[in-house]
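What you see is the complex with one protein chain gone and the rest in place.
Read from first to last, the chains carry the letters A, B and C; within each, the first residue is number 1.
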């Protein structure tokens, strides 16, 4: 787990290339981070294309998201640091934009979660060992007030933990994108790929139901 | 047919890269195997990403799926070995996850098969020489009890063989994915690509029918 | 236009790789040919994957499609030679399978053509200089009797030429795939890419109309 900055940078660059190839990094969207062995966080610089990151596009911030270099970290850095605070075992956070995430969350304007059940792919989430489970992926309203959004995430996580229900290592922001995390970047990427598959299946189900009068 | 372990490993790594590029290996889903000349089976290790396999991610098991190395074979290894037992001429089995397979099998909750007819692509299945045929692709309910699922597959195969109907070298698991096989890995990959095309066409037909009151 | 065999082989291999990357060569589907300077035809061997062709996978046939080497040319070679006979200026023919072609032709079971009008992309077809045109892409019923199908293509081409209507350098086979051609392989590939775009747009229009009661 004692990831060095060099390892983190290399891993983030490789992830960006793969996520972009899967259609998960249009324009300069998304931001990625890794918690290093020394507690600092390597995060992508604001406004760079994630499909072609270079060494210069990853920077260090402290646990509060304060820049430790003369660059601008991603505007959503506080949404990464809140995850690290809430989940001590988590060392990587990925945020991506995709058409299924945006289309699905906008099509369900009142919903506070997407409930996924019966999918084998739920096993892409660490700790889930069977499809016979129901997992709610939280949906938050989009906001440019990242601090407020981070508070909402923290509060919702607390409530869900107290409820004893199975937690997903991911949440959605309506009309915006998805966050996913894991003990390392490999696990976080697995969560994001699994989530995209699951939401694409849900969207397909909505399409097929669209024409059926209920 | 006397495939060596080295040939099998190289072929499995290449197949994984191609299947992932086609969207058939999200997260760490899927598992692949090849029956070697000596009867042993080379199978992917549990939990690795199929788009970037290395030599270390393929291991040997015996005909009962028992590990011959100190690693964990895929949790679904018994679904590979049952195919090798049922079909002596088969030397490669591929299991993949895809949105069309999951969406289609979940949209047809009661169905025990998807019937494909009139498609030229049916000729991707060995032994089929015309589109003027009707082929049922079995659908099994998903289960974490792999031994029980393997029994169901064996039983269903026996019934279908006795019925004299044309068999597909493939089956589906509801909400989960597809299995396909062939005399070698190249043929198994052809079956999987053909199947994905056919199910995508069926799904498109369902979409187009969605709005038409019946 | 005096293409040599070596040039043709190289061009066919490159086209195969690109068409496969666009999803137009699932399994071992499709077949490609180029008419050489000496009148002979270089055509893909039967049953090879078009995304990874090698020198050995292209062979020579004469103008009647008779093999000039000890290999099996594509089973649909007669559908290539009929195009060369009908169109002296054509030196390359491509046949591909795709989900939009199959889904669209099966959704319109009675139709003998897909009429495309108002699309800028119609200009991908040689000789068409404006979107303000209506072009019918013929649809033939699928058949394993390739000689009979070649006759139908010849007859239909004659009728369409006599009608004076704008011709497309392409036709569809129901539930099967598309043929497209050009003065060289580059032009034929442009036709196929343009056709796939146009049919994808038509399919999307059908999807959007699906839910609208007419």
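Assume a contact is a pair of C-beta atoms (placed from the backbone, for glycine too) under 8 Å apart; a residue touches a chain by one contact, two chains touch by 3 or more.
Only a predicted model underlies this, so the values are computations on that prediction, with no experimental measurement involved.
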item: Hidden-chain contact residue, picked from the options A:18, A:123, A:176 or A:190; value: A:176
item: In chain A, positions touching the absent partner; value: 26-29, 49, 97, 99, 102-103, 106-107, 142, 144, 173, 175-177, 203, 206-207, 209-213
item: Residue numbers in chain C that touch the chain omitted from display; value: 18, 118-121, 124, 129-132, 186, 190-191, 193-194, 196-197, 200-201, 204-205, 207-213
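The definition used in the following text is that only the chains that are shown with their structure count from here on.
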item: Distance-maximising chain from chain C - centres being C-alpha averages; value: A
item: Whole-Å separation of chain centres (CA-atom averages), chain A against chain C; value: 43
item: For chain B, residues that touch 2 or more chains besides their own; value: 207, 209-213
